[in-house]
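One chain of protein is taken out of this complex; the other chains stay put.
Take a look at chain A:
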Amino acid sequence: MATIDSVSSETDAHAHDSHGHDHPSWLAHHFDTPEQQFDSGKLGIWLFLVTEVLFFSGMFCAYAIFRMLRPEVFVGCSEFLNTKLGAINTGVLLFSSLTMAWAVRCSQTEEHKKLVALIATTLSCAMVFLGVKSIEYSHKWGMGLLPPGSYFYNAANEHPTQEQLVELHGFSDSMAYFLTHSLYFLCAPFALIAAGVLVWLIIAKVTGKDFQYACAKPLLVVALSFFGGVGLGTILESGGEHHGEGHVAMAGDHGHGEEHAEGDHDDHAHEGGDHSHEGEVADAEGTVGVVESPLGEDYAAVELLAENETNTGLKDLVAAEKAQQSLAKGQVVADPAASDLGISTLDGEVNTPKQAGVFFGIYYCMTGVHAIHILAGIGVLVWLLIRAIRQDFNRQYFGPVDYVGLYWHLVDLIWIYLFPLLYLIR
């Protein structure tokens, strides 16, 4: 508990020397024994974690309601979330949980050097997580995958320029600049912190302040880890971008797009433009087989096989075939912008502000609040790191390490649920 720490801060440089049960400096005067102090603090942190669980449950509930009402929006939108980045971040957080649990052990066994190293490793993992996260965020912001009010994603122009943002979507110049260069804005505070720690390190070295130097050394590594995360995210993001393929598969194994097209057919037919063609694709279903298919007599068999849920490849083939046939019969005047047939159009149904926008609103809320918890965790871990360097903790007084560890594990636990719920939707 906080009171223990404020009481002990004056004299606890010598705390590890006093093994007696009389009045060690780290034992607050209102506790009889170290164990009573530890247990009280632990109950306190558990009550705090309960409030955290209840707090996050509000967002999980919003997620559950929207997913229940519009499942197809979640399937469509999770295609934009890079599973590789999510999986790497899961691994990083799990590893930081391991080092945190290990750090608690080291504080109990009084391995001071190891404790410092493990807390610094946990902090570095937190920074790598944030670095990967900022790649994810900036990538989405540039594409306009934003909450409803500012959502501007369009499959035909995935990465609009700054001028297009101002002209087409009504953003101010500075906002458009921010959206197209958001990675720099996300990196800037961390670059400033890293530079600040470097200056601190040099000053501490020059003036011979050993303790400050010992603190600044691991903190510089921690601050630089953020850019390691950014680098890792850049590599994986550039290798993992294949939205197009994902959308083709969706057009095939997903009935919703076609359902909508049929239901809204009357409206769309009169509107003309690119929307007429969704209706036509649905129409053509009834008359398949009139025009000779390149698949020949096998077509019926292929269609039968494509009935199978798992056979996405053949489903795509059938979907493409139907689209081609409707084109061949001259029923469709294809819009040149949508000539990729079914990729952006069928799926395009959900890429609208009120559908995908709401999904991304929920996405930013959940991952953003989680990221704020990571930042808070970084704050308390830095405090812990400095105290560990001061060798404050011993086998009778390791509460703060344990409490921060519990908080850190809860943050990990929330991510364990967030990752499959957001990234792994089919």
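Going forward, contacts are C-beta pairs under 8 Å (C-beta built on N, C-alpha and C of every residue); 3 or more make two chains touch, one makes a residue touch a chain; residues count from 1.
Going forward, contacts and distances are computed from a predicted model.
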From "NAD(P)H-dependent oxidoreductase subunit E", "ABC transporter substrate-binding protein", "Xylose transport system permease protein XylH" or "Cytochrome C oxidase subunit IV family protein", the hidden chain's UniProt protein name: "Cytochrome C oxidase subunit IV family protein"
From A:Q36, A:S172 or A:S238, residue that would touch the chain that is not displayed: A:Q36
Residues of chain A (touch criterion as defined above) contacting the omitted chain: 21, 32-36, 38-40, 42-43, 46-47, 49-50, 53-54, 57-58, 60-61, 64-65, 68-70, 83, 87, 90-91, 94-95, 97-98, 100-102, 104-105, 108-109, 144, 151-157, 164, 167-169, 253, 260, 264, 273-274, 309-310, 312, 337, 348-349, 351-355, 358, 395-396, 398, 402, 405-406, 409-410, 412-413, 416-417, 419-421, 424-426
